[in-house]
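First, the structure itself, so that you have it in front of you.
Yeah, one chain of the complex is gone here, protein chain that is, but the others are all in their spots.
Take a look at chain A:
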């Protein structure tokens, strides 16, 4: 049994910031006896504890695995550089916060990547754990390093560092993997590491990069990706959980002692989105839409609040107001918790799905903060390109209702650098914001209203119609954002009521490199890590110059560079690095949708119109699951 490293760690904690994040013991956390289990998972969210702890994916898998007899799961997070330094000086390995066991002692080291910017943190964790960075150097006693999460839909940039990747929903996948590892261990680990990885690969739903060879063309593009071992499938499929009501996790959400980014009881009210926004990777890779029923939601909220004591409920999904019974859900919950001062929040709301009754229910028991909408594109034309079918009239009507009902602050999110975008498309954002303020002053009969424009650079993502699109360079992005800022500031009449927040174009280029990169990009990631790169999602730690220098050192040997991966437009025939990972989307449908985008042609939502043959349902043998169920949430009987 591996010993707890807590005694060594404890001596270091008085010297670091926020030591509580490293001690574990959160409410609803679990430490199972090591010897009682034969398959042991270390789960990592490769970012700081305050970001990683509330992550729903890790929380769900942690609970699903720990509920199983003979299986244990513990959590680990990225340690801040102050502790990393002390751990290196004192020989303390990467540890789990539950049992403080060394990560290297587990059977599986599973990492959930919401974003590619966690890759350097993975290398830090592997290095601190004493696990060889490259999969080929690992032996039979090293954990299987497994990647999941949205970024794993193109795991090629980290193919050298991981042993396996799973795409899609994790609930059932982790249990299938557990069974395979358990059987292999029970048989005395025949055939070593290679054998267990082969057994995983054979299922067709776990991607094992080492069993695929990538062949390149002389011009640097990929020629083909081929299995190098018989029995390994040509393509690996994503996982889809079909009945969300059967998987009501997390049942016992973790309640941290340390302060984290989301302090609320989150319930995923549906998974998937078919609005068809062409920039949105999440919407494309999580199809089809599967709703949790109103009664299922009610039960999860009830149990979750009792288990946590949180004072806010977050109704999560990719577009929460689209739930077929959202009105009854919100009203039912607001009624039920009226006396308990429990607030409700709906993090993603579309302009066209917003209505004031819903908003009133949401704010009945809590604070009335600002409203946030995401038109994404500044001009009507551009919104057709990205298939965000929201007209300016919709927006103005919605904000008029909001200002008329007492809201004073509206936040608008946009992207810069969308395909076919010109300066003019972006400058129209200023007009839109001015129109919002004008309307707001009119209906609110007050000048005391605000509109904040928040804008960042667009990064084309794999498995979307924009996967072929050229990314706008950092310089052009910054120049366009500057023009927009000047136009807003120059507006004498409304400028003072408009806030402007933007993210510069540089981090987007690194994200673009990692998003659409192939195996050759792994060399850049490793070089950045070795040069000290950490926490790339944090402005104060991210270094664009370091990434560019490392890319200049490592990519020329392959005849490619950062521009080749980011600002280059791809053609129809090009083999994309992730083509052998099957998200269910038909590549020809994606291409047609890309062409439709260029023609400014919109596509409807298949929940309410006939199928558009994106390919997911037949390919994955799944189907749309939506209400209404017609049921209502009943008040709970008070037991005192």
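Definition applied: a contact is a pair of C-beta atoms (placed from the backbone, for glycine too) under 8 Å apart; a residue touches a chain by one contact, two chains touch by 3 or more; residues count from 1.
Everything that follows uses one rule, which is that contacts and distances are computed from a predicted model.
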(request) Could you check which of "Radical SAM protein", "SWIM-type domain-containing protein", "Peptide ABC transporter permease" or "Nodulation protein E" matches the UniProt name for the chain that's left out? (result) "Radical SAM protein"
(message) Can you say which of A:195, A:245 or A:263 touches the chain missing from this structure?
(response) A:263
(message) In the whole complex, not just what's shown, which of A:15, A:185, A:539 or A:623 touches the removed chain?
(response) A:15
(message) Please identify which residue in A:175, A:242, A:255 or A:282 touches the non-displayed chain.
(response) A:255
(message) For chain A, which positions touch the chain that isn't shown here?
(response) 6, 10-11, 13-15, 18-20, 22-27, 255, 257-259, 263, 305-311, 340-341, 367, 640
